[in-house]
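Here's a slice of the assembly, chains where they normally sit.
Chains here go by letter, A and B, matching the order in which they are written, and residues are numbered from 1 within each.
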Amino acid sequence: MTHVRNVWYVAAWEQDLPEAQPFAITILDEPIVVYRSEGRLVALEDRCVHRMAPLSLGRCEGARLRCMYHGLLFDPDGKVVEIPGQELIPAQARVRSYPVVEKHSWIWVWMGDPARADEALIPPAVGSDDTDWFLGCGQLDYAASAELIHDNLCDFSHLSFVHANSFGATEDWAHTRPRVTPLARGVRFERWVPAQKGMRAREAAEPVDAWSAYDYLVPGVLLMKSASYPGGTAERLGFAPPPPDLEGASGVTFTSQAVTAMTAKTARYFFSWGPHRDHGDEALRDMLMGIAGQAFGEDKAMIEAQQRVIDATPNPRVMPTSADKGVTLYQRLVERLAREEAGEGRAAA
Amino acid sequence: MTHVRNVWYVAAWEQDLPEAQPFAITILDEPIVVYRSEGRLVALEDRCVHRMAPLSLGRCEGARLRCMYHGLLFDPDGKVVEIPGQELIPAQARVRSYPVVEKHSWIWVWMGDPARADEALIPPAVGSDDTDWFLGCGQLDYAASAELIHDNLCDFSHLSFVHANSFGATEDWAHTRPRVTPLARGVRFERWVPAQKGMRAREAAEPVDAWSAYDYLVPGVLLMKSASYPGGTAERLGFAPPPPDLEGASGVTFTSQAVTAMTAKTARYFFSWGPHRDHGDEALRDMLMGIAGQAFGEDKAMIEAQQRVIDATPNPRVMPTSADKGVTLYQRLVERLAREEAGEGRAAA
């Protein structure tokens, strides 16, 4: 499991974090408790320094969190400030504290060096505070490694097969290839599928050219805008991206997705999707979320089955195809960033 | 786990393999997909060469099978013949293909060297195509090693104890010993239980001598004929096998059974049973299958409990008894055949 640490991981939807109710999640094998109390948002190691009871079974007291096994009380910075019946509090009585930020409807936790936590690095997801979009949201837990989901999301040729019954992509789709561009912290995918007659689920009366563009950013955040244009637009533009002000766009939607590695073999998948307010309403949002629910269930079934095959294979090996260009770019980016972090760690030591 | 590979394993009942519906089974830790499509019966490695997705989630297209993750298309010999959106198909783009045959109502897969696959080695089970018999069929999955089931089937002294409530054998049964004869590819068991008053479930008005004879053949196929004769027959024949044309036989039945090792600790058990058409009908078949269902559940409960004890024992050891003669002969045969295969493998290398 190669992971980047100096990066923001999605830990929860903001609406899943009510006032003063500790929330537990494991990220990169580390148990974390997140809570919001009296205006503070806090993320701590979810393991009491005393006897390793989970603090997520604890009680918020103001901005502090009390372990409900033997009553140790923790400050938001992880320091123990009270041990019932004991005057002296040892210096080592503290748990790890994580930088944590609420933005774009998500709770983001920084898993690396706290000194380097930089909110500017939070990917520009679209949250429910952006009134340009009607967004539905959901999440799924995977009994599979985050890497397999990254692979899935960096190669949309699977749409023609895994999602033949939901998104309704024909096999033509799998025969196109996106333009794939490396970014500093991700990979960009841009794709025209011209006169795409075969998107059966939302078939247009007139043939349209389908455009989609997404960035896949560390540690696994997908931000995609899709739109349709009158047939012939792709060719007229020489298959270049449509200018933002290009007339004739229809069916404009946006989806934010995040894959969070919990353990080596489990991951949580967060997603929102919906139309631009000029191209739809709540009803279309709900229809799209119904399709997404079916489609992401198809992914989960396939990827968990893939994980079981890999687990049962003594020396698992992959034979990449030309559709894997983005997959490979993203994997190498993660490996390079992880290597750089390890190098910095050694230099600092 | 010592196993013979150059041998036919039962993978399924023929009726469990409908046209164009891929069927998954693991044999000897190898994931296998079997399908029947447009007159072809095919068995392939159930693991796509691309990213290890299971082909059993795939789609039959004529005699070919398409992986439904990214659309690679496989020929019945395991070669990839299409990668959507890619012209070149690498030479290593292939999965293993297994010899597979449908015979005696079972689908048989050859796990060893394909060049040595010989249909003549398929054990002479009785299938539903044999109109001499009224046969019911069933199967059970075991959370136990195939070896423990082999041991069970090579020592019928357990009938008096495990099956006291179903087959109704008395303790007299456990005090007899069968004649045990080594075969080239198995062990033969022949047994007279004279004037066997105590088979309670099917007690005869007149005392009868019970005769049963079965071969236990690699990799775990039991083929048994049972019959009753008038009391005194056994002694009159000097406890030799009854000649095929001997008058006075009653209650003649046949059972075919097969144990397939899936993993080191799981196995699938296939079985049929029923009367000869001169000795019964569908009603007797159903009654016998009811008894078998109870009895094979008793075996499963005992053997899975035995497996749990073995798993919890640091250095498991066995103390054989005189009833274990057939068990030991069968174990040694498997070890010898496996050794010979290993030797041939080295000589060929």
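A few points about this structure:
The definition used in the following text is that a contact is a pair of C-beta atoms (placed from the backbone, for glycine too) under 8 Å apart; a residue touches a chain by one contact, two chains touch by 3 or more.
Quick caveat, the model's predicted, so the values are computed rather than measured.
Within the whole complex of this structure, the shared sequence is present as 3 copies, and 2 of these are drawn in position.
Following the convention adopted for this analysis, only the chains that are shown with their structure count from here on.
For the pair chain A and chain B, the distance between C-alpha centroids works out to 48 Å. Here chain A touches chain B in the complex through residues 151, 155, 157-158, 160-162, 164, 171, 174-177, 301-302, 305-306, 308-310, 312-313, 316, 318-323, going by the rule given at the top.
Of all residues in chain B, only 26, 29, 31, 46-47, 49-54, 57, 66-72, 83-86, 90, 92-93 touch chain A in the complex they form.
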